[in-house]
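Okay, structure first, notes after.
With one protein chain withheld, the remaining protein chains of the complex are depicted in position.
Right, chain A next:
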């Protein structure tokens, strides 16, 4: 029997390492340590219910396991063959327990290509990767010419998963056509969208697939050096990559004369300081060179003059993770999945007000409704869906009427958002759209490198205007100004950061115009999030005068006699909401 334990960052934070130790101890106590293998794997994706423990061969999926549950799992399940019912997942609709992940709504609609090995193999053991056809794709490539390999990738229709959606095969071809004494393959692991963790999970769960794909890319373009640019705030991913690179070198799958083909390839790592702009390929390359992480005008594209002035091909982690599978299973297999212009699958990090927060991989063309309601399990606490933000700070928010849009690169652009790298943040009726736009602008202002004026100054002004509106001081002219300024920033910024940063503003104005108007004209925030626009009032009919609110008010702004209705002094009130939380008679409300 095998026991798989999630070793992703999320589950480790919930003590999955201790669970492993406890399981091993419990097995030893029963003398079963030789019969049952305990394996740490990458992310299973169902982070909402972590830590996850899976027992094989019967495929039992335990959720929210605590270190003290280890003994019970061993004594009940392993020794007696009885499932520990209280640790099984309960289907929220049918109220029945589900033991096999295959029958869970969360997994039913998913196809896992980039995540194929996550939650299945031990990422720190190259042999488990090899047993799953690992490095076989690289070997297969050596029997073809570089151009043949490029043709397969082109034919598969694979497009860059980092956000841009540029055809990968074409990018490789450009880099291969430029002659130089030295070329580079770069893996962009500078994942920076708030709430996104796709690339981190792939690197943590299946680092070898990225290394293999980088070597394949190197073979096609004639590069013998690969560099992974990863942010230093991903310590676990860095650790696993280090182990993986070490093992691959030891097995001769990186280094000189790989598999007797005469092809040399080695990979090293560069750590980024976590600047969002360094996800832009030219800024990334400058950062790797030790310069300031600022973008430069393209052309020249990195394919002509990139790292150290040499031809360089930059791809995102998820893009690379797809490559070995395409080589092994063929371009036709891959292009059969997905939509007309977007092939394959896409990994999304589901976050926000959704029941099943986690990492999912769905075929292109799956609708937002399927993702949010079937896989995501709907909105938390039975609230009403309001919007979903895709594409991070560069994307837009989509509403109820976009729910049946099939997700692919072009469809999302057409409705005013973008695919981005795969962050998906779900919002409910309690979220204020103006504040949401303000949150993203705050992020962009913080992350703008400051090189070009429209982005450095323009975004700051956008932020100030939004702030003014949330304070209840905005005017209708401000909304027009937001629109005009956004258009200028988009047209004149140097790189993708500035060219897309007004998107959250524009899409919220477009889709939630009424909400902006309510802030401006009526000085009201429907979601009740903008503090400056709220007023706490006591309903004299409902108030019984228990004095509980007055005693809990931190600024003593509630007055009233015992057994008589109380009054809140709006001038003094700091709108902390403590009185409303404490009131047992629902007598306090927001107006």
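As a convention for this text, a residue touches a chain if its C-beta (ideal position, glycine included) is under 8 Å from a C-beta of that chain, and two chains touch if they have at least 3 such contacts; residues count from 1.
The working rule: contacts and distances are computed from a predicted model.
Q: Which of the following names does UniProt give to the chain that is not shown: "(2Fe-2S) ferredoxin domain-containing protein", "sn-glycerol-3-phosphate import ATP-binding protein UgpC", "ABC transporter permease" or "Cytochrome c oxidase polypeptide III"?
A: Options "(2Fe-2S) ferredoxin domain-containing protein", "sn-glycerol-3-phosphate import ATP-binding protein UgpC", "ABC transporter permease" or "Cytochrome c oxidase polypeptide III" considered; the missing chain's recorded name is "(2Fe-2S) ferredoxin domain-containing protein".
Q: Where the complex has a chain not shown, which of A:67, A:136 or A:330 is the residue touching it?
A: A:136
Q: For the chain not shown, which residue from A:25, A:68 or A:127 touches it across the whole complex?
A: Final answer for the missing-chain contact: A:127.
Q: Among A:259, A:291, A:517 or A:570, exactly one should touch the missing chain; which is it?
A: Checking each option in A:259, A:291, A:517 or A:570, the one touching the absent chain turns out to be A:259.
Q: Residues of chain A in contact with the chain that isn't shown?
A: Residue positions of chain A that touch the missing chain: 1-2, 4, 56-59, 80-82, 120-121, 127-128, 130-136, 139-140, 142-143, 250-253, 259-260.
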